[in-house]
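Removed: one protein chain of the complex. Kept in place: all other protein chains.
After this line comes subunit A, so read on.
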Amino acid sequence: MTDILQYVWLGILAVFTGTPLFTVMGMGIPAAPVMVAAGLFTGIAVGATPGLAGPMAMAISLPILLSFFGFTPDALLPVFGFLIGIMKGSTVGGAVPAILFNMPGTPDSLMTTFDGHPMARAGQPRRALRIAQLSSVSGDTFSDIVLFVCAPFLAVVVEAYLDLPEKAALLILSISFIAAVIGGSVGKGLLSVSLGLIAAFVGTGQALSPRMTFGIDELSRGFSVVGAILGVLIIGETLTSLEDLWIHRKKARIDESLPDSVVDGLEKGDVRRILPHVLRSSVVGSVIGALPGVGSALAATLGYTIGKNYHAKRMKPGDAVFGAGAPEGIAATEAANSAVSGANLIPVLSLGIPGNAAAVFLILAADSIGGFNPGPQVFRFDTAQINPELVIAFGIFTLMSIGNILNWVIGGRFMRAMGILARIPLQYLLPVVLLVTMTAIYVQDTSLFALWVAFAFGIVGYVFRRCNIPVLPFVIALVLASPLEQTAREAFAATGGDPFFLFNSPTSTIFILAAVASVIFFARAAK
């Protein structure tokens, strides 16, 4: 216990005594907390802008952050701080256009429109926004506490009981589960995974000559992971949205006919009214978030549906029903979708397995900077000297807590000011996003070939979206391919070349059977 408290303290110290960003009256202001605040405000603005999303902002800002803070371990906490700030801010910000303009800023805030917009139309936009903020931040904070407790515990168990074959089997289980659970078709999920793995294997390997390059020199170092991910996630989305706009040739209509406010702001009894929904949805979101690949949109749907059933049974005369401006509806959705973000980091920090796009960028940041490799080995409390990775992990927890405090205190005010961003026409925004993304890729890779590669992956992302193939399994397979191959090689060698190394312990056998079972189960469920 003393060890844990010591690391908690060291994590806090690392955040507040790190490299100063600037000096005020002779006092150095540490970079990490400032970057959390900057990321949070950026994230709220991004979430409030329909067409943009948190991962998009994380992708674009990563090269800038790396350029600014460099590639030393001192850069880890400021860079993580900004990315975590974006992650937190964008979940809150998504409610703004949903409530004010009936346009979900992020896919997971679709259900916020059901009750948030009717409340705004009834003259209470500030009340709707305040309820959304309170619920969202509560869900996020709850989820972070779950993360702080579960991630170290899970990592210690994994490190103590899982050897190389079991770790390889666990990676296979994670990838299979993600392929099976995302999207409506297991076949398409597996196709996405296979393409991600293949893309990652090009130009790599252990032999002297690189594999799968068709003799093209530029491919001999493989595809840039950042370029490929940005291509599929950001450029693919941009191309798809551009085509949608091109087809419809109309600007997204914004409903600006909100009436003048009646008595607005939180009403007496609102907090007591939404509390059970916030708690229930926080649990739902945290459980969903802890599963790799299961997104916040599902959490929001589940939270809303469960909340709706509960409300229908217990509502009093005069209470608004779900879908007609019920504060409980906003709370049930916002708490659930925000509770995903913290719990999503459980598999990242404890297993090194990203569960969503935001987590992918945290892993990319860690890979680029070095000095911190998310995974079970981070949580080693019993080392003879201070474990620097563990200090960083507790530094990350501190950054998340700072983000929550800022979100509680000033997030709401900033959120209300961001309504104006929903008015930016998408046909202007998307080409700008494309150029910014391309510039960010070039700054990192300094090669026009990298831009072509990113654009080609963008076309892959476009085709995925048009064919309803989920993109996330591709991205996660791309990130996990190298660790999976490396772990399998080491496990094979460690078992003396046993071809059945994945089945030589009950745990790894269970993992592999679970991987197969998840594919079969979800394939049957989809029919």
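Here is the rule we go by: a contact is a pair of C-beta atoms (placed from the backbone, for glycine too) under 8 Å apart; a residue touches a chain by one contact, two chains touch by 3 or more; residues count from 1.
Quick note on the criterion: contacts and distances are computed from a predicted model.
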Protein name (UniProt record) of the chain left out of view, among "Tripartite tricarboxylate transporter TctB family protein", "NADH-quinone oxidoreductase subunit NuoE", "4Fe-4S dicluster domain-containing protein" or "Cytochrome c": "Tripartite tricarboxylate transporter TctB family protein"
Which of A:P20, A:G205, A:G265 or A:G323 contacts the chain that the document leaves out: A:G205
Option touching the unshown chain, where A:Y304, A:F397 or A:F455 are the choices: A:F455
Residue numbers in subunit A that touch the chain omitted from display: 64, 67-68, 185-191, 193-195, 197-198, 201, 205-209, 211-214, 239, 242-243, 245-247, 249, 427-428, 430-432, 434-436, 438-439, 442-443, 446-448, 451-452, 455, 459, 462, 466-469, 481, 484-485, 488-489, 492-493, 497, 523, 526-527
